[in-house]
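All protein chains but one are shown in place.
Note that the chains take the letters A, B and C in the order they are written out, and that residue 1 is the start of every chain.
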Amino acid sequence: MTELAPLGRRITAEAVGTAALVAVVVGSGIQAQQLSQDVGVRLLANSLATVFGLGVLIVLLGPISGAHFNPVVTLAAWWTGRTTGDGPAPREVLGRVGAQIVGAVGGAVLANAMFAKPLVSWSTHERFAGHLWLGEVVATAGLVLLVLGLVRTGRTHLAPIVVAGWIGAAYWFTSSTSFANPAVTIGRAFTDTFAGIAPSSVLAFIGAQLVGTVVGLGLLAALFGHRADADESVIAPHGEPEQRDVTRSTRH
Amino acid sequence: MTELAPLGRRITAEAVGTAALVAVVVGSGIQAQQLSQDVGVRLLANSLATVFGLGVLIVLLGPISGAHFNPVVTLAAWWTGRTTGDGPAPREVLGRVGAQIVGAVGGAVLANAMFAKPLVSWSTHERFAGHLWLGEVVATAGLVLLVLGLVRTGRTHLAPIVVAGWIGAAYWFTSSTSFANPAVTIGRAFTDTFAGIAPSSVLAFIGAQLVGTVVGLGLLAALFGHRADADESVIAPHGEPEQRDVTRSTRH
Amino acid sequence: MTELAPLGRRITAEAVGTAALVAVVVGSGIQAQQLSQDVGVRLLANSLATVFGLGVLIVLLGPISGAHFNPVVTLAAWWTGRTTGDGPAPREVLGRVGAQIVGAVGGAVLANAMFAKPLVSWSTHERFAGHLWLGEVVATAGLVLLVLGLVRTGRTHLAPIVVAGWIGAAYWFTSSTSFANPAVTIGRAFTDTFAGIAPSSVLAFIGAQLVGTVVGLGLLAALFGHRADADESVIAPHGEPEQRDVTRSTRH
Partner (left out) sequence: MTELAPLGRRITAEAVGTAALVAVVVGSGIQAQQLSQDVGVRLLANSLATVFGLGVLIVLLGPISGAHFNPVVTLAAWWTGRTTGDGPAPREVLGRVGAQIVGAVGGAVLANAMFAKPLVSWSTHERFAGHLWLGEVVATAGLVLLVLGLVRTGRTHLAPIVVAGWIGAAYWFTSSTSFANPAVTIGRAFTDTFAGIAPSSVLAFIGAQLVGTVVGLGLLAALFGHRADADESVIAPHGEPEQRDVTRSTRH
């Protein structure tokens, strides 16, 4: 953790980054809702704005806090790093998750304010159904697999484009439009607009996201092997990550 | 092949990657169909989701299996590597192709489930016409040429963006919307939604894709020369691929 | 400043770059307005064209002038560099801002001419409301934070993609569609088309942008620390910027 910024700035970055992310998601949803009658066009705008915004935020704040902006990423980082000492300590996990939730709510309020809506209006958009939860499991499992897969292969510098790209795809191919983030899910309950989720639907979504996290960790082990077993050559040394790994990508 | 993961994980990666790819293609098609009445908007969403998803999957799984996700890529890799020993052995080709097909079907079923559709419903979307087959020949020839052209010039690290970009273009400029993949074609028969293909149309599509593979190998020889003849300087050594090659791109 | 081009070419680049940027913004707005009745589709086209155009212009002219194209970026560069001597001198600030404004007006006139409109027609599009100003504060604060955050972490080579990506998101998630640039705001008053802004709304927008600049500088200090306090290791030496910083992005 010593390579990142000091703890106070890490927590600040998680709050600011998550706030900005939710402001992007909610704000672009409101704008899209106001400008188009075609729900497909709305989701195109909403998803592309999120791809751009999320990628930029990860670039900006990655060097400060690692740019989690998401409790399941923080939890997965803690879990995979608990034996090696690489992950955040439990106290930091709590601090980050708290900052993410506070930031997410703040971001929703900011988006409401930018569009002259009431600062808080509980969403009335019910999202409560088994197939939506399956969507959240898939979206979150993929996200966790991606982030940790990049860590395992020493390619975290690709996180901005890969994480943003995954969310851009998952907006469309999962039935839930891929919340995949408990803090963002809570924040999106505070706005009765395109991107909102009724408070009564929040808990089940978070449950599905936690299930997805476990699935993602399982896929990680199946695809990348257990770290202890891992051939060292799979873990590229820091400092020269891309060349060796990716060169292999379609070679035999 | 020794630089990739062990065989079991290579096969697993091919199954998981192809499943995720088909889930993206089919799932985003269903979502687009539900949200927009404009078929152009639907295909925009479907194609952009595929660009994002495919690029991400190649980044993630490239270091494990080479990220083929496609029998024609596996076959082409075997063909071009059969004399040098660089390609997969025949047994591995069978294993990969089997995993790709199983994965593709699984991905279609998963997409159906995420959108609360019957797990399997045979597509009723006939795609049976000469001009569509020409589209498949073009799309597949281009794909094979790209993948092997990157290998020949030591730039496989560009595969995620180049392969995804090609498919993004080919969705639109080929009349068949560019299946270009026998496993994915089979998988897409299992869903009676936007991205489906009637089972009776599958075989001819696969035939066209195999023709395209041969055309692509022909173009490869015409453009990049036979490997035996090739000036060694064209094949950049691994580890420093991009700088030398691409710098040349518009210089004289 | 010695690494950039001589002063005359720096000023020329700022004028040409800002002109091209405004021509892109205004011209794509006119085209979109003519081709689609769906305002969402219009803004999609307008925002994507701007993302592409802005990114390209920063790549092209970055080595000449630093590719500010924006008085608040020039001012922020002067402010943060005033003690270290890294920023532009006050006279150069004036020259750049003048060139940006002249360029912006020229770009709007060029766009009008390309679409056979009167060379100048004052916009009648009122954009005068508190929530729009809040949008400008957010958009500009984010822009300033991004540009200076990249400078602080030695990653200005990522500016083309990051700045363009931010504007692409902010077009949608801010209520004002993110002008975030006083020179561009002035230029956009000269066209009574999709991207225009009524002259009577200009001054308040510029005021909001200046407030946003201050907010951005505050966020910079909160997230990246005061430069004097900054651990030297945070400021990557030139020449090897990306590897060290970004590798850290989601590691612990």
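The rule we apply is simple: a contact is a pair of C-beta atoms (placed from the backbone, for glycine too) under 8 Å apart; a residue touches a chain by one contact, two chains touch by 3 or more.
Keep in mind it's a predicted model, so treat the numbers as computed, not measured.
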Neighbouring shown chains of the undisplayed chain, as defined at the top: B, C
Residue among B:G81, B:G98, B:G168 or B:G207 touching the omitted chain: B:G168
Among B:A5, B:V24 or B:V41, the residue in touch with the chain that has been omitted: B:V41
Positions on subunit B where the hidden chain makes contact: 38-44, 47-48, 51, 129-131, 134-135, 138, 142, 145-146, 149-150, 153, 155, 158, 162, 165-166, 168-175, 177, 219, 222-225, 234, 242-252
Interface with the unshown chain - residue positions in subunit C: 1, 3-5, 9, 12-13, 16, 20, 23-28, 31-32, 35-38, 41-42, 44-46, 48-50, 52-53, 55-56, 58-64, 66-68, 73, 77, 81, 86-88, 110-111, 113-116, 147, 150-151, 154, 156-157, 159-160, 238-241
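As a working rule, only the chains that are shown with their structure count from here on.
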Category of the chain touch graph - line, ring, star, complete, other: line
Classification of the subunit A:subunit B interface as same or different, half of numbers criterion: different
CA centroid of subunit A to CA centroid of subunit B, Å: 27
Distance between chain centroids, defined by C-alpha means - subunit B, subunit C (Å): 38
Subunit A residues counted as touching two or more neighbouring chains: 38, 41-42, 44, 48, 150
